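I am attaching a structure below and will ask some questions about it afterwards.
Then we have chain A:
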Amino acid sequence: MDNRIEIRLSGSGGQGLILGGIILAEAAINEGNNAIQSQSYGPEARGGASKAEVIISREEIDFPKVDKADLLLAMTEVAYKKYIKSLKEGGILIADSSINVDAEDKAYKVLQVPIIATAAEKLGKAMVANIIALGVIQQVTEVVNKESLEAAVLNRVPRGTEELNKTALSEGYMLASSTF
Partner candidate 1 sequence: MSDRKVKLMQGNEACVEGALAAGMKFYAGYPITPSTEVAELCAQKLPLIGGKFIQMEDEIAGMAAIIGSSLAGLKSMTATSGPGFSLKQENIGYAALAEVPCVIVDVQRAGPSTGLPTAPSQGDIMQAKWGTHGDHPVIALSPSSVKETFDLTVKCFNLAEKYRTPVLLMLDEVVGHMREKIEIPNPDEIEIYNRIKPQEGDDSYKAYRVEEKEIVPRMAAFGEGFHFHVTGLMHDEFGFPTNDTDTSDKLIRRIMAKVSDNVDDIVIYEEKYMADAEYVVLAYGGTARSAISAVKKAREMGIKVGLFRAVTIWPFPEKQIRELAGKVKKFIVPEMNLGQYVLEVERVVAGRAEVISLGKANGEVITPDEILSKIKEVL
Partner candidate 2 sequence: MSSQLIQNNFRMDRLPHIWCPGCGHGIVMRSLAQAIENQGYDKKKVCVVSGIGCSSRASGYMDFNTLHTTHGRALAFATGVKLANPELKVIVVTGDGDCSAIGGNHLIHTARRNIDITTIVFNNNIYGMTGGQYSPTTPTSEYGTTAPFGNIDKAFDICKLVDAAGATYVARGTVYHTVQLIKLIENALINNGFSLVDAISTCPTYYGRKNKKGSAVNMLNSLKENAVDIKAAEKLPKEKLEGKFLIGEFKNTNEPEYTEEYMKIIKKYQKER
(Lines give C-alpha, C1' and ligand atoms only; values in the text may rest on other atoms or scores of the structure.)
Protein backbone atom coordinates (compact mmCIF):
# COMPACT_ATOMS: atom_id res chain seq x y z
CA MET A 1 0.00 0.00 0.00
CA ASP A 2 1.15 3.51 -0.81
CA ASN A 3 1.45 5.95 2.03
CA ARG A 4 -1.76 7.74 1.21
CA ILE A 5 -4.47 6.40 -1.02
CA GLU A 6 -7.47 8.50 -1.88
CA ILE A 7 -10.73 6.90 -2.93
CA ARG A 8 -13.87 8.56 -4.21
CA LEU A 9 -17.14 6.62 -4.26
CA SER A 10 -19.71 8.31 -6.47
CA GLY A 11 -23.23 7.64 -7.59
CA SER A 12 -26.68 8.75 -6.60
CA GLY A 13 -28.19 9.27 -3.16
CA GLY A 14 -29.66 6.10 -1.70
CA GLN A 15 -27.00 3.79 -3.22
CA GLY A 16 -25.33 3.43 0.14
CA LEU A 17 -22.04 4.99 -0.89
CA ILE A 18 -21.54 6.88 2.33
CA LEU A 19 -22.04 3.65 4.26
CA GLY A 20 -19.59 2.02 1.83
CA GLY A 21 -17.04 4.71 2.63
CA ILE A 22 -17.56 4.28 6.36
CA ILE A 23 -17.05 0.51 6.08
CA LEU A 24 -13.88 0.94 4.06
CA ALA A 25 -12.47 3.45 6.54
CA GLU A 26 -13.40 1.25 9.48
CA ALA A 27 -11.71 -1.76 7.88
CA ALA A 28 -8.56 0.32 7.48
CA ILE A 29 -8.45 1.45 11.09
CA ASN A 30 -9.14 -2.10 12.22
CA GLU A 31 -5.80 -2.92 10.62
CA GLY A 32 -4.08 -0.16 12.54
CA ASN A 33 -3.94 2.31 9.67
CA ASN A 34 -5.33 5.82 9.68
CA ALA A 35 -8.43 6.63 7.72
CA ILE A 36 -10.75 9.52 7.16
CA GLN A 37 -14.18 9.35 5.59
CA SER A 38 -16.07 12.41 4.49
CA GLN A 39 -18.89 13.18 2.14
CA SER A 40 -20.65 15.85 0.22
CA TYR A 41 -24.31 15.78 -0.49
CA GLY A 42 -27.07 17.86 -1.96
CA PRO A 43 -30.45 18.63 -0.42
CA GLU A 44 -32.12 15.47 -1.73
CA ALA A 45 -32.15 12.36 0.49
CA ARG A 46 -32.70 10.03 -2.47
CA GLY A 47 -31.44 10.47 -6.04
CA GLY A 48 -29.23 13.45 -6.76
CA ALA A 49 -25.44 13.27 -6.91
CA SER A 50 -23.73 11.70 -3.94
CA LYS A 51 -20.12 11.03 -3.17
CA ALA A 52 -18.18 9.63 -0.28
CA GLU A 53 -14.46 9.99 0.11
CA VAL A 54 -12.02 7.80 1.94
CA ILE A 55 -8.38 8.48 2.62
CA ILE A 56 -6.30 5.65 3.99
CA SER A 57 -2.75 6.12 5.14
CA ARG A 58 -0.11 4.54 7.32
CA GLU A 59 0.74 8.02 8.56
CA GLU A 60 -1.25 10.76 10.17
CA ILE A 61 -3.69 12.33 7.74
CA ASP A 62 -3.54 16.12 7.78
CA PHE A 63 -5.73 17.37 4.96
CA PRO A 64 -8.96 15.37 5.24
CA LYS A 65 -10.36 15.90 1.75
CA VAL A 66 -9.73 14.09 -1.52
CA ASP A 67 -8.49 16.27 -4.33
CA LYS A 68 -7.24 14.00 -7.14
CA ALA A 69 -8.39 10.47 -6.38
CA ASP A 70 -6.28 7.36 -6.86
CA LEU A 71 -9.47 5.39 -7.38
CA LEU A 72 -12.89 6.44 -8.55
CA LEU A 73 -15.94 4.25 -8.21
CA ALA A 74 -18.73 5.46 -10.48
CA MET A 75 -22.16 3.90 -10.03
CA THR A 76 -24.06 6.22 -12.36
CA GLU A 77 -23.34 7.93 -15.67
CA VAL A 78 -23.93 11.34 -14.08
CA ALA A 79 -21.38 10.65 -11.38
CA TYR A 80 -18.87 9.29 -13.91
CA LYS A 81 -19.10 12.44 -16.00
CA LYS A 82 -18.94 14.70 -12.97
CA TYR A 83 -15.95 13.13 -11.24
CA ILE A 84 -13.80 11.49 -13.96
CA LYS A 85 -11.79 14.70 -14.29
CA SER A 86 -10.81 14.50 -10.64
CA LEU A 87 -9.22 11.08 -11.10
CA LYS A 88 -5.43 11.10 -11.06
CA GLU A 89 -3.66 10.32 -14.30
CA GLY A 90 -2.89 6.62 -14.14
CA GLY A 91 -5.58 6.16 -11.52
CA ILE A 92 -8.17 3.42 -11.50
CA LEU A 93 -11.75 3.84 -12.60
CA ILE A 94 -14.23 1.21 -11.48
CA ALA A 95 -17.43 1.86 -13.37
CA ASP A 96 -20.69 -0.01 -13.34
CA SER A 97 -21.38 -1.77 -16.64
CA SER A 98 -24.44 0.38 -17.19
CA ILE A 99 -22.21 3.41 -17.76
CA ASN A 100 -21.06 4.54 -21.19
CA VAL A 101 -17.34 4.87 -20.55
CA ASP A 102 -15.17 6.75 -23.04
CA ALA A 103 -13.05 3.87 -24.38
CA GLU A 104 -10.64 6.27 -26.11
CA ASP A 105 -9.51 7.74 -22.82
CA LYS A 106 -6.22 6.06 -21.99
CA ALA A 107 -5.38 8.25 -19.00
CA TYR A 108 -6.84 5.77 -16.53
CA LYS A 109 -7.02 2.07 -15.92
CA VAL A 110 -10.66 1.24 -16.53
CA LEU A 111 -12.55 -1.65 -15.03
CA GLN A 112 -16.19 -2.08 -15.98
CA VAL A 113 -18.11 -4.40 -13.74
CA PRO A 114 -21.82 -5.35 -13.61
CA ILE A 115 -22.18 -4.30 -9.98
CA ILE A 116 -25.79 -3.09 -10.07
CA ALA A 117 -26.99 -5.97 -12.27
CA THR A 118 -25.35 -8.55 -10.02
CA ALA A 119 -27.02 -7.01 -6.98
CA ALA A 120 -30.44 -6.71 -8.57
CA GLU A 121 -30.59 -9.85 -10.69
CA LYS A 122 -28.28 -12.41 -9.16
CA LEU A 123 -28.82 -11.53 -5.49
CA GLY A 124 -32.25 -9.99 -5.95
CA LYS A 125 -31.36 -7.04 -3.67
CA ALA A 126 -30.33 -3.83 -5.42
CA MET A 127 -29.35 -2.33 -2.08
CA VAL A 128 -26.25 -4.52 -1.68
CA ALA A 129 -24.58 -2.98 -4.74
CA ASN A 130 -22.42 -0.89 -2.42
CA ILE A 131 -21.09 -4.00 -0.68
CA ILE A 132 -20.37 -5.72 -4.00
CA ALA A 133 -18.45 -2.58 -5.01
CA LEU A 134 -16.37 -2.82 -1.82
CA GLY A 135 -15.48 -6.39 -2.73
CA VAL A 136 -14.31 -5.22 -6.14
CA ILE A 137 -12.27 -2.38 -4.62
CA GLN A 138 -10.64 -4.74 -2.15
CA GLN A 139 -9.52 -7.10 -4.89
CA VAL A 140 -8.25 -4.33 -7.15
CA THR A 141 -6.38 -2.29 -4.55
CA GLU A 142 -5.81 -4.55 -1.53
CA VAL A 143 -6.00 -1.33 0.45
CA VAL A 144 -7.61 -3.39 3.20
CA ASN A 145 -7.57 -7.13 3.71
CA LYS A 146 -10.56 -9.41 3.33
CA GLU A 147 -10.87 -10.23 7.03
CA SER A 148 -11.02 -6.65 8.25
CA LEU A 149 -13.36 -5.67 5.41
CA GLU A 150 -15.76 -8.46 6.28
CA ALA A 151 -15.64 -7.54 9.96
CA ALA A 152 -16.36 -3.91 9.13
CA VAL A 153 -19.28 -4.88 6.86
CA LEU A 154 -20.82 -7.06 9.54
CA ASN A 155 -20.39 -4.31 12.12
CA ARG A 156 -22.29 -1.77 10.06
CA VAL A 157 -25.08 -3.55 8.18
CA PRO A 158 -28.53 -4.09 9.70
CA ARG A 159 -29.05 -7.18 11.83
CA GLY A 160 -30.43 -10.10 9.86
CA THR A 161 -28.68 -9.12 6.63
CA GLU A 162 -25.25 -10.53 7.53
CA GLU A 163 -25.39 -13.55 5.21
CA LEU A 164 -26.70 -11.52 2.30
CA ASN A 165 -23.89 -9.01 2.70
CA LYS A 166 -21.25 -11.71 3.00
CA THR A 167 -22.52 -13.15 -0.26
CA ALA A 168 -22.41 -9.69 -1.81
CA LEU A 169 -18.77 -9.29 -0.79
CA SER A 170 -17.86 -12.65 -2.37
CA GLU A 171 -19.67 -11.64 -5.54
CA GLY A 172 -17.53 -8.51 -5.60
CA TYR A 173 -14.33 -10.52 -5.20
CA MET A 174 -15.39 -12.80 -8.06
CA LEU A 175 -16.43 -9.98 -10.36
CA ALA A 176 -13.04 -8.37 -9.91
CA SER A 177 -11.04 -11.49 -10.59
CA SER A 178 -13.08 -12.40 -13.67
CA THR A 179 -12.71 -8.96 -15.25
CA PHE A 180 -9.28 -7.85 -14.12
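One rule holds in what follows: a residue touches a chain if its C-beta (ideal position, glycine included) is under 8 Å from a C-beta of that chain, and two chains touch if they have at least 3 such contacts; residues count from 1.
How these were chosen: all candidates are chains of the complex that A comes from, given by their letters.
Because the structure is a prediction, the values reported are computed rather than measured.
**Student:** Which numbered candidate touches chain A here in the complex: 1 or 2?
**Tutor:** Here, the candidate touching chain A is 1.
**Student:** Across the complex, what residues on chain A touch candidate 1?
**Tutor:** That would be residues 22, 25-26, 29, 34-43, 61-65, 67 of chain A.
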